[in-house]
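Let me give you the structure first, and then I'll get to my questions.
One protein chain omitted, others in place.
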Amino acid sequence: MDLFAGMLPYFIDLRFVLLCFAGAAAGLFVGAIPGLSVSMATALLVSLTYTWETADALAMIMGVYVVGVFSGAISAILINIPGAPSSVVTTLDGYPLARRGEAYKALLYAAVYSFVGSVFGLLALGLLARPVTALALRFQPMDYFLLSLFGLATVGGLSSGNYAKGLVSALLGVFLALIGLDSVVGTPRLTFGIAPLMAGIPTVPALVGLFGFAEVLSAVAEGTADGALGTVRREKIPFRTLRKELPRALYYCTIGTLVGALPGAGTPVAAFLAYGEANRIVKKPSRPFGEGAVEGIVASESANNACIGGALIPMLTLAVPGDAVTAIILSVFYVHGLQPGPTFLMRNAASFHAILAGGLLGSVFLLLLGLLAAPRISRVVAVPRRILLPLVTVLCVIGAYACSNRLFDVGVMFFFGVLGFFLRRRGYGTAPLTLGLVLGGMMDANFRRAVSLASTAENPAAALFLRPITMTLLVLTAATIVLNIPGVRRAVSRLREKRSA
Amino acid sequence: MRRVIHRIAALALAVCLLLSLAACGAAGSGTGKYPFRTVRMIVPYGANGTTDLVGRKLGAALERALGVSVVIDNQPGASGSLGCRAALDAPRDGSVLLFAADSLGTQRVMGISDMSYDDFDPIYTVANDIKVIVVGKNAPYETIGDLLAAIEAAPNTVQMAYTGPGGSGHVQALIMNEFGYYPALTAYSSGADGIIAVMSGQVVFTNANYSTVADYLDAGELRLLAVCATERMEKYPDVPALSEVMAGSEALLSIPYTPLSLLVAGGVPDDVQAMLRSACEEAFRDSEFTEFMDSNSIEKLYEKYPTVEETRAFYREWESTVCWLMADAGATVYSPADFGIARPAA
Partner (left out) sequence: MRDHLNNKTVREGLAVLTAGLALGVYSIISFRRSAVQTAWILSPWLFPMLLAVFAAALGAALLGGGCRETAESRNADKPDARGALRVLAAALMVAAYCALLPLLHFLPASALFLAGMMLFLGERRWWSIAAVAVAAPLVLYALFALFLGVRLP
């Protein structure tokens, strides 16, 4: 109850609400334009809000953060360019929906369930920060590695018909992530003497290429540049239909919050895992997954927004940022003389309440802005493709360039676009590659750490695996892989038929 | 109702505009007279390590002194060499500062990079964050004696988190080796990650910088076993200094092992350097900054080495001691002699 009493003054403080709204509006704008990221916007805000009161700064930053994570879905749905890794999963079903002329529906679901996810994550932050921290602390390096592997094993089966092909794509992603200076010894690895590669493959240009540019090339190949992407139908969706996904969404939110609380795992993993679960638990999706199932959008958007609250937990209680944006928010704290850590929640209750209040207000603005913007923005798909495709290409180029002002990144975008085009054509899927690219570095570091820790133990195998979390993840990963082997798959379905007969 | 919505929208737009103006300001650096509107301070380690904490505090104080915004840019990785390289690659006009930790002095012999203190011009050596040995609250070791006995009884099995080859944690481990104690080392990407590793029981102990663990000690999450110096800390009169339990280690433990320095790439104009020095002097008088230094028991190296010449001499002595310590232990890739680093006078 203290919690709500603590937040109340902020809810009725007009200045706080307005600043939060301003942040939300900026977040909507920044998140929806490929190449502008939420972390970039927060970084700018930090220098702007330097002289402000702490609460004012937090209001604006939380507004940007919450709405920015959602609005990545807008470009993902409308033009198949995920603005950030977290919205990659949204493209899988969102873009097909837009092509069917149901962009409005896709955006509506994205907005509503992003709202649900944000509120869920923030409430978890408010009520369960301590237990979640304790749980996150139980994760060992091996567990981080296995969690990533589990994510890759799941996604390999989702976005392409052939499991082996999906895994090849994921593997390629991990391989590409290893390029650059090694994080432990500091020697160049797999750079083949190309100097700009020392810093590694930049993620956002690669994403823009894999999705946006590859889509342009595919459309050109099909030769269907006449006509529009889709017509815009504004069908009315009754609240009762919209509400139906709520129970499952809460499950995705739980996944999102937990994964968000693991430092370094971050939003894309949460979205992928939730999507994998959706594939498992939704028996009769409105359309097959990958062809425009709203259930897929619900999974992705509720999980990635629930990550916000999750990522803030270790940032506040351990001073370890869960993702790029929280790392920047952390610096806001230092600038304002606050020291996150185990005693933060007790010592700085006022700031804690300001964060929660800002986040919850931001969620409300997310819903408002999302519902207001969806019908207007969804008209984009009605633009004839022969005009839209060139524009999307220019956006891809700018988006790749804007991240760090290097022409090299535009080259990366181009390379990944062509790569993505061929991967898709041959049924390998680009989503597994994305996840591999995002997770590869973490997998490498944690695997070596785990081996290093175990190498000095009396029984190395026991030190590696004999822990409840590790065993669970190991079994889950192994089961996912085995059950997806074609032979086993056939045997299982035969068994099922027998039983039902 | 409509009108209200319009007004709110207009306000939002206005704020967006303001924001973007500020952004233009941020992008407009590099022209005009120094100090530019933003100065970027690269911290070559992750957020919330000791380098980051002190760097941010100094950045805030410098901001007040210079009257422009100082943006902290964490570029962690590869024992700090990635961030140092970025500082060398940036335009040499003073728009990019480097807040380096000690690893800059050891990277050459470790084969990590070809950079050293010689590639940079010192503005000031700012701080030495005292190293302390901490274990988790549930660890079976109550005193430093218990821990050392355990390490001695089973060499290379008691796990210690450190920040990679050539880092200050590595040097601490080597000093322990000198006296017959061999912990098993595992690398973490930052000091903060190492602390988490101790709290979650991945490793037994770590050699952390005091300011990064102070809060955890207050909260009882970690236990302080020893101070890696020759004197006890005022705040913890009951916790022994490491030199008390490792006889003969006074000489090795009296050196500041984590000197944090504000540097610029060599070749930055002299007047800019002078301006930065005077801004630093102002920052060192800043009450918020000194309060932070005092409350975290951080050694003020800028008082110990007030001139550029003394600072350079300190770097030379430091390089020689530490590099040869590591070389004699067989932990380096190249001999310090290859880079003209003289063996310390015994």
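Order as written gives the chain letters A and B; numbering starts at 1 within each chain.
By definition in this document, a contact is a pair of C-beta atoms (placed from the backbone, for glycine too) under 8 Å apart; a residue touches a chain by one contact, two chains touch by 3 or more.
Keep in mind that what you see is a predicted model, and the values were worked out from it rather than measured.
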item	value
Which residue of A:W52, A:F414 or A:F465 touches the chain not shown here	A:F414
Omitted-chain contact residue, chosen from A:R15, A:R379 or A:R426	A:R426
Touching residue (missing chain; options A:L167, A:I377 or A:A463)	A:L167
Identified contact with the non-displayed chain, of A:A136, A:V325, A:L338 or A:M443	A:M443
Absent chain, residues of chain A that touch it	33, 35-36, 162, 164-165, 167-168, 171, 174-175, 178, 182, 184-187, 189-190, 213, 216-217, 220-223, 225-226, 384-387, 389-391, 393-395, 397-398, 401-402, 405, 407, 410-411, 414, 417-418, 421, 425-426, 443-444, 447-448, 451-452, 455, 486
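Convention: only the chains that are shown with their structure count from here on.
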item	value
Gap in Å, rounded to a whole number, between the CA centres of chain B and chain A	32
Chain A-touching residues of chain B, taken from the complex the two chains share	8-9, 11-13, 15-16, 19, 22-23, 26, 38, 47-48, 53, 56-57, 60, 63, 69, 71-72, 74, 77-79, 81-82, 107, 110-113, 156-157, 159, 164-165, 184-189, 192-193, 196, 199-200, 202-203, 215-216, 218-219, 221, 288
Chain A residues within the chain B interface of the complex	18, 21-22, 25-26, 29, 43-48, 50, 137-141, 181-187, 199, 263, 318-321, 327, 330-331, 334-335, 337, 339, 341-343, 445, 449, 452-453, 455-458
